[in-house]
Every structure is written in structure tokens, then in C-alpha cells.
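For this depiction, one protein chain was excluded, whereas all remaining protein chains were kept in their positions.
As written, the chain order gives the labels A, B and C, with residue 1 at the start of each chain.
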Amino acid sequence: MPLTILRVQKEPFDSAAETAPLLADCGDIGALVSFTGLCRDEGGTLAALEIEHYPGMAEEEIGRVIAEAYARWPLEAILVIHRCGLIHPGEPIVLVATAGRHRSEAFAAAEFLMDYLKTRAPFWKKQHGDAAGGWVAAKAEDDAAASKWG
Amino acid sequence: MPLTILRVQKEPFDSAAETAPLLADCGDIGALVSFTGLCRDEGGTLAALEIEHYPGMAEEEIGRVIAEAYARWPLEAILVIHRCGLIHPGEPIVLVATAGRHRSEAFAAAEFLMDYLKTRAPFWKKQHGDAAGGWVAAKAEDDAAASKWG
Amino acid sequence: MKALYFAWVRERVGLGEEEIAPPREVKSVADLVIWLKSRGDNYAAAFANEKTVRVALDRSHAKPGALIAGANEIAFFPPMTGG
Partner (left out) sequence: MKALYFAWVRERVGLGEEEIAPPREVKSVADLVIWLKSRGDNYAAAFANEKTVRVALDRSHAKPGALIAGANEIAFFPPMTGG
């Protein structure tokens, strides 16, 4: 049985500490890939990022994306943590980690999870600050990244 | 100036603690990708892995691979730690981490670094244990993975 | 059924959720959007550019042609920008 950890939370997290459980039973794990998405300060113009989400659907949709990743690649563990609420520059926003026997599948699954989370998980970013302001627009490149997985 | 950390060492390392410096000056960093390669127990048949390396050339070759990654992608930081000597199942062998503004370049560079380290850095694995034994043969799939970067 | 609005759709409509009772002839998501737009300027503004508004039926992404019969919850929101 693969290990799945999935949380949506307001609190900051420690990427390092969060991925440790994935290696707790690590006899067969040869590769651990982790991705941390962080809040940039946008050249000092961003005071904070506010992330609105759809409670319930956010967890369900991330769960569907994780199930899809398990169906595509033989993995031992997947972790997804996504924050909501107010986030300051330098703080983590999202953590995705994948563990498996080989690096190719761990890398592919981590990138797939991020591409799908970006375009399918119901979260919306609003910028607070000087120059920056308002809702962040979805990027065409994110749609392109997600569509490459077919 | 991007931050580069490069070490070849006998001692185990803590992936989590090692990647922290990459985010120390994190105003412009939106993405951190880390890859940890671990020693599998091969179904309980592996007692230990012994990694021989070419001192001097190992560091130089990893340095050339890092320089190539900086030339290909706009990154803020790259870290590579590779162990040598005796390694036991469950212990980390290699850590590669990349930090930059966007996830696509951080993912690509981390995968590129691993593919190139596998085929270019002068390290050789020998297996100690019951069924396993002798020098690990290079894999055609590793050559194929490295050649895809052109 | 319960209607939910998020991000700038929520701000334009002016509320986060409400109970709605569309008439029987409103069958698809697209029908429901037309009906909502007829309810006031705030809805008309929220759905001014219909193609940029995404929909979820009972917490799963849905297309404009999807039928709403039987759904308990419908949500409207801009393209996602999480991750």
C-alpha cells in the first residue's frame, strides 16, 4: 500500500520535516523528489499573497490528481500540502513529494502533480502590495504544461 | 551571483538541512526542487554499497555539469552532494537541489543534473551482500536519459 | 440547490453562497448561467465573459453542457491559480 499524505492548511510548513515520513519505510525507495513552491516578493512590491480555496473540493480534487499519478507511475509514496489564507514573501505555498524505486518516475510524477494542481485544484491567488494588486491571472503556460500529459 | 554548493563526502547527510541555505536569500525564489537518491535494500539481499570515486576529477566533473545547468537555465542556486565509501540501505547517496523563479526550469535542471551525474561523474558502485555482488553495470537507460538533453 | 462563488466571481456577484431555485427549463450549466445573468447587474458582471468562468458540479469540474439535475451544489470560479 503506497503512503499518501494530503493536507490543505493555513499554517506554514517545513518541507524538510514533512517529507521525512515518506522514507520511514524506505527499503525499496531509491528516489525522493520534492518540490516546494514559495511566495516571491516580486522585487519588493508584494506585501502578501491571499489564497482563497474551495473547501472540500480542494481536497477531493488533489486526491483525484494523486490517484491519477499512482495510476500512471509505480510509486511508494506521494505527499501534497497546499496552503490557504495569508502568505508572506519567502514562505512556502505548496509542497509536493514523490518517492519510488527510480528517479524517472519520481521526477515525472512530481512534475505531473504540480502541473495538474496548478490547473485543476480550486485555489485562487490575490496579491496585496504596492504595484501588485488583485487576482492573479491564470497563465497560458500552465495550461500548456498540464496538457502535455495527455 | 547564483549560489553553488558542491561536496563529495563519506558522511551521510540530511537532505532537509542541506537545502535550507538555498532559500536563505529567497526573495526571488519561487521554486525549489530537490532529488535524493537512496540506497535500496534490493529485497534484503544488499548489505552495503561501496562507492569508489576519482578524487579531484569527481569534483571537477560535477562542477562542469553545474556550470552547464546554469548556462541552460536561469537559476538562483544549485546544490550537489555525492557520497563515496560505504553506504548502507536506507542511507542517502546523492542530493541535487535547484532553486529559481519558476518550477519548469528548476525541475528541468534537477533532472538534467542527475542524468549527467549518472553518466559523467566518476563514481562506481560495488554491491556487498548475499545475492548481489560485484560492480554495478551501467544502464543503457541512463545513457538514453542523458542523451535526451542534446 | 446551493450555488457557490469564488475569487472575483464572488466579489462581482457580491456573495459567497446562496440557495437558488432555477425554473424547470434550466437544464444545463449553460442554461443556469443565462438564468443567473437575468437576475441582476451583479450576476451579469460576474458572467460577462462566460468562457473565463469555470464550473464545478458537486465538487467536480463540469462543462457548460453538463446537466444540473440531481446536483446539490454548483460552484462558479475563475481559472485556478494555485500551486
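We take it that a contact is a pair of C-beta atoms (placed from the backbone, for glycine too) under 8 Å apart; a residue touches a chain by one contact, two chains touch by 3 or more.
The model shown is predicted, which means the values in this text are computed figures rather than measured ones.
The chain that is not displayed touches the following shown chains in the complete assembly: B. From the set B:Ala16, B:Ile51, B:Ile66 or B:Leu79, the residue in touch with the chain omitted from the display is B:Ile51, counting the whole complex. Residues touching the missing chain, restricted to subunit B, are 37, 51-54, 56-57, 60-61, 82, 93-94, 114, 117-126, 134-138, 142 (touch as defined at the top).
Keep this in mind: only the chains that are shown with their structure count from here on.
Steps from subunit A to subunit C, taking the shortest chain of touch contacts, total 1. With each centre defined as the average position of its C-alpha atoms, the distance from subunit A to subunit C rounds to 26 Å. Between subunit B and subunit C the centroid-to-centroid distance comes to 48 Å (mean Cα coordinates, whole Å). Our note on geometry: subunit A versus subunit B, Cα centroid distance of 23 Å, whole angstroms.
In subunit A, the positions touching at least two other chains are 37, 114.
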